[in-house]
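Of the protein chains in this complex, all but one are displayed in their positions.
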Amino acid sequence: MEALFYVSGTVAMISTLRVVTGKNAVHALLYLVVSLLAAALVFYSLGAPFIAALEVIIYAGAIMVLFVFVIMMLNLGPGAERQKKGLLDPKAWAGPALLALVLVLELLYLFAGGGLEGPPRAAYINPKAVALALFGPYFIGVELASLLLLAALVAAWHLGRREKEGIR
Amino acid sequence: MQGVITPLIMIIAILVSLTTMSAGLIWMERRLLALWQDRYGPNRVGPFGLLQVVADMLKIFAKEDWVPPFSDRFVFILAPAVIMSAVLFAFAVVPFAPGISVIDLDIGILFFLAMSSLNIYGIVLAGWASNSKYSLLGGVRGAAQMLSYEVFMGLSLMGVVMLVGTFNLRGIVEAQQGLWFFVPQFPALVIFFIAGLAETHRIPFDLPEAENELVAGYHTEYSGMKFGMFFVGEYLGIVLISALITTLFFGGWLGPVLPPVIWFLLKTMFFIMLFILLRAALPRPRFGQLMSFGWKLMLPLSLLNVLATGAALLLLA
Partner (left out) sequence: MLSILQSVWKMMLHAFRERVTVQYPDEKPVLAPRYRGRIILSRDPDGLERCVACYLCAAACPVDCIALQADETVDGRRYPSFFRINFSRCIFCGYCEEACPTYAIQLTPDYEMSEYKRPSLVYEKKDLLISGTGKYPGYWYYKVAGAAVKGKDKGDGLEEEPPVDVRSLMP
């Protein structure tokens, strides 16, 4: 199980790196999908199969498909790749890199200080436990999220509605 | 070592029998369609034309494996593999009989949904990588259709999950000892069947590959065994949906007298034949009709089903 964790973690890191460095938008998105799948495996190896399945269904299966969909429709040509070369300029990536460095330093500090308790836990969390947690202590959070989604739904319906019959 | 070899043999046996079965389905579909259209279908090669499958296989393997120069080579080759492997992975959780299944996952249904959502990639990527307008249109249609129908495909299963209290497919079958779930969950069965039709893009809902509008849709540019993989993937999808309908609503392997595997196969065969009958009988809707049918009728129905099931469970408990 531990080997699975490390292998899938490595895959996730490499594929995420390829997302950032890739020039072809669709290929980059494919790497992102792989990275999400690897993350799902990480969750699974940590003993949370429910979250792993949701990660695949929602992130890899639905959201990323929409991303691919949009990029497909944009029909990015060679011009887009030339434009992206400008991103390799230090001015463009210095800021995010600095921020990421801070995160890495934080993580290193955590690891060095023993902030995390040993190796990954293999405690098994089944769907029922997730459900009990969601509708028990986090009930209000779930309700708030559903309210937010309802608002988004109504907004989407409003935006997508036709003004009058006959006008398209 | 024993602990590794037995599941390995099981996996290989299931894989081989599934691919053989889906290849045989090509013959079966052609014969059944012919039967319903007052024709004969392939009846020349071998007894009842059964060897037609072998002939077709030989032909498709011998064909030139051509990648169009204008395509995105890497993704073009990846797409059919994604379709095949996603469907075959989904079979891992199907309990064919007590003792015959690859893995007994606690999140069986979710795993199936995850794999069927990955299946979309095969179509989208095939459509995009082919770099031709018909393929792209097919891919776009496929993505929109499967994404939408996946929503209430998942929701329709929640009624069953609520009745049993587990995502585990084996548990679901065992919970149907007294009463098969198509009785209390009839709306869910209908919704799941329709969503399954759309997920496998079979004929009433075969808009991603509508041959009289889009040549062959997302697999227009494919030939040889890569096309064969799309083809077999489609039939595997039919087997998968039929097997899941059997498992979720018709008691899986349960049944008197006959051995469990035979019961499972019989029930699955019945639903496969229903798929083929629908293909023989129904015309294709417009894409707008398909979408509004999904979002405006099927989604509310499946939500209502979940609501009613929950209410009934609370009242009876």
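For clarity, chains are labelled A and B in written order, and residue numbers in each chain start from 1.
Methods note: contacts are C-beta pairs under 8 Å (C-beta built on N, C-alpha and C of every residue); 3 or more make two chains touch, one makes a residue touch a chain.
What you see is a predicted model, and the numbers here were worked out from it, not measured in a lab.
Colleague: By the document's own contact criterion, which visible chains does the hidden chain reach in the full complex?
Modeller: Computed over the complete complex, the missing chain touches B.
Colleague: Out of B:39, B:59 or B:73, point to the residue that touches the absent chain in the complete complex.
Modeller: That would be B:39, which touches the missing chain.
Colleague: On subunit B, where is the contact patch with the chain that was removed from view?
Modeller: 34-40, 277-278, 280-282
Assume only the chains that are shown with their structure count from here on.
Colleague: Based only on mean CA positions, could you tell me how far subunit A sits from subunit B in angstrom?
Modeller: From the centre of subunit A to the centre of subunit B is 28 Å.
Colleague: Can you name the residues of subunit A that touch subunit B in the complex?
Modeller: Residue positions touching the partner: 24, 26-27, 30, 33, 49-50, 52-54, 56-57, 60-62, 65-66, 68-69, 72-73, 126-128.
Colleague: Please name which positions on subunit B make contact with subunit A in the complex.
Modeller: It is residues 72, 74-75, 78, 105-107, 110-111, 113-114, 117-118, 120-121, 124-125, 127-128, 136, 139-140, 143-144, 147, 150, 154, 165-167 of subunit B that touch subunit A.
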